[in-house]
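The structure under discussion is supplied below as structure tokens; questions concerning it will follow.
A single protein chain has been omitted; all remaining protein chains appear in their positions.
Letters A, B and C mark the chains as written, and numbering starts fresh at 1 in each.
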């Protein structure tokens, strides 16, 4: 879905640049888009994602705020009712826990509880931390919470193109959207179309094709899945890799269609296992695709613990490509080595790459 | 597990009286137990559950509070760190959304993130509304949220005996416990032992035995399940009915043991379907009991919508005994009528019984 | 509580005075009628009446322009009606009918009438406060001269979100009026267990940075004059303000009954406030001033009764929404 007629020349951008690009395009094309959050106009511009916005669009539309996550979420709701399209950002999802009443009792239900008269087109960007000592209160992935609330949409893009296309779609969606950016993705590169490029919410993207196992993934886990799937191909195991992109509404058709082909399902998640969306997908696949499944659905998620800070304690803690390979191997009943895969990794286990030097 | 040596003579109490009894016993036996929340000492004493506490234990230990759910949760955490055992209450779970930061970033993680040095023995009583116009912000069942957070325990008792035994166990548990009381249960009657009667957290209770289908349920849904199971018995379909009692930690052994016997699983939930604990149970059963299951696991939960207020809109909205019967009938491949079951219900669909006259 | 109507209040234009009295009497009658019929069990939702508090709603509603915005709380009937909200749609909503202002999804605690800028009332204490501030932000950004009125109770100001929202409104100089009805209670809790002794709410608001005023919430003239002055300043771009009016709820917190017998407040306190019934006081004042005759008031009462009974008939006669409708409008 492309709205404007601008040419869409792809360029190579980082994920953070793609987010920034989407914000520029949205704000330029619609004066009702506003953008605020702690630090949007500071020298770090939220990892570069809000760069240039205040200079270009002024401090009425782009502004810093008091440390008051709850009220500022309500302000977004009210501004949206008043005709604006607020885009709010939090440097970590964890800070947004202060605003659950406004999100759930307000934003999610406004359209419903007033009989469909008003909508709340807000977009809330939440950054997911991981590793490098981010620890128990800077690393939570709570998309399962949001997906459990009727009325909310939840977007978790993996690559720069999707980050841009889905952010534009989120901003112009009439519903409240949680837009989750994994910190480990901000520096990944990819080709990104120019202009008002939108990708419909609620559609998964098939990143790899195969008939051995359906792998359903989202956000950073898809990066690990890509390594795993490409490694598995060397052993002639070909997986279907579905990157969900939107966690709510979820693209059940795509999931079930793939399971119909492969008969085997592995779901990945960045969140704690119990109560995860990976569980929801496994459950619904079992319920709806019972006769299609050749073996039990599987999931790989974070263990049910808070993320500790120490370099020592996070060693081996996060699910990675080798775990995915092992799970697929078990599903298809093969022995597949992972040494090469592991050896290829040169940066310490707690950083996404050389570019990440801390502190957050 | 009984701590004191007092005799445990059972008497018939309502669920609300059983909660009240537990609070009296806890406060009498341990001076560190304190009890607060909006209305604990008002004339309505939280549906009778806090009756007599302030008179007996004084206004230092039993007190009303400002309308400030977030801070007052933090106050409970701090008081717990200082050696108290606070029991907090909210007239609706929905109000507690204001306190998610304190609950999740504080209470749930304190023990973990400070290396196991301190525990946070708080109990938070949350009342779940339903029907009679409670509507979108007075009817939410968010136990799936809590169960997704490592470090929290979640208790959802169904009958007066369990309400008492589990509340005492919750209060004296060293971890933060969410204790969810369904408003439709407060007037149900049952035999309740006297004294310091505790039921260990994390153990399901088998309420009916049978080998046709395993029904896993919690809280008010168990009342509907009992009607259904007893009705099914007339058609010679015998179900295992497990009342979870504790949703986190969940009694997986009991669930799997029953599934091992029956090979069929139906999970009930008071919450919205997507992302529900019913889904988690279906998922884990599919993953762990694949070869034992004779057919797809099933679940019955609330539809993925906010609860509307109107008498007209809640008609047929909530899952009831007849839906459970139908699901079991489908699982075992029988035709089983539900007319008699439905006809037996004499009160309007939006109230638990004659006793409920509104307004909340 | 003051013993008499402020003598300092400006005598209002007769047309306006008439409108204020009419609105107060109308709200009173609607609420009394809800109370009378509530035990029939057809209004099946938590319902918080404003009987005793009509002066604020009537005066503020009269000050605000139709295109000004307002958000309310669980106790919103009077504010909604004062702002001009449809009576029929409100009653139908309380009856859960498809003709209700929220199509039966929200009930008494979730009122909306977009035609008159009543943008919604919500049931979670404090919840609508920042939303009202956000409406003001939108007005400021769009360059309109609309004012957003945020109705709050003395309990709601205890929520952190009030403080956060007020601070932001001051920082951005937003066109918001926080309108606090201090009725001394939050449910059954007196101020003493919730707020420091001797600390005034408007004093607190002033320290946050809001312009403030306060007055006798049972004197409709006083409320009108003070609110009009404050709203004028807000509209002129002088930044947000906070108005606190002292008043009293006559009946139980939620539901139709009197409850002075159950122990959280005294009959004497209630009677003292009842002496200062805002409707009766104003009626007497206007009759004394010759604005009305007793007969004129009777005519008014008849008009009100007709409108109200018609509206109840409308609500009762309207159909419930179809159960299938419950599945609509989850997403837009």
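Operating definition for what follows: a contact is a pair of C-beta atoms (placed from the backbone, for glycine too) under 8 Å apart; a residue touches a chain by one contact, two chains touch by 3 or more.
None of these values were measured; they are calculated from a predicted model.
Undergrad: Write down which of B:11, B:56 or B:118 is the residue touching the left-out chain.
TA: B:118
Undergrad: May I ask which residue of C:88, C:105 or C:194 touches the chain that does not appear here?
TA: Residue touching the absent chain, from the options given: C:194.
Undergrad: Using the definition of touch stated at the top, determine which of C:164, C:181, C:244 or C:325 touches the missing chain.
TA: Spelled out, the listed residue whose C-beta touches the missing chain is C:164.
Undergrad: Taking the full complex into account, find the residue in A:257, A:292 or A:305 that is in contact with the omitted chain.
TA: A:305
Undergrad: For review purposes, identify every residue of chain B that touches the missing chain, sorted by number.
TA: Interface residues of chain B facing the absent chain: 34, 60-61, 65-66, 68, 70-84, 86, 101-102, 105-106, 110-119, 150-151, 153, 174-175, 249.
Undergrad: If the hidden chain were put back, which residues of chain C would touch it?
TA: 158-164, 167, 170-171, 193-196, 199, 203-204, 206-209
Undergrad: When the complex is taken as a whole, what residues of chain A touch the one chain not shown?
TA: Per the touch rule, chain A residues meeting the hidden chain are 38-39, 42-44, 63-71, 94-95, 97-98, 132-138, 303-306, 308-317, 350, 357-360.
As a convention for this text, only the chains that are shown with their structure count from here on.
Undergrad: Can you name the chains that touch chain B as well as chain C?
TA: Touching chain B as well as chain C, we find A.
Undergrad: Give the label of the chain whose average Cα location is farthest from that of chain C.
TA: A
Undergrad: Any idea how many Å lie between the Cα centroids of chain B and chain C?
TA: 37
Undergrad: Approximately how many whole Å separate the CA-defined centres of chain A and chain C?
TA: 43
Undergrad: If you average the CA atoms of chain A and of chain B, how many Å lie between those two points?
TA: 32
Undergrad: Where does chain B touch two or more other chains at once, residue-wise?
TA: Within chain B, residues 70, 94, 97-98, 135-137, 304-306, 308-309 contact more than one other chain.
Undergrad: If you look at chain C, which of its residues touch at least two other chains?
TA: 100, 102, 104-106, 110, 122, 124, 127, 160-161, 330, in rising order.
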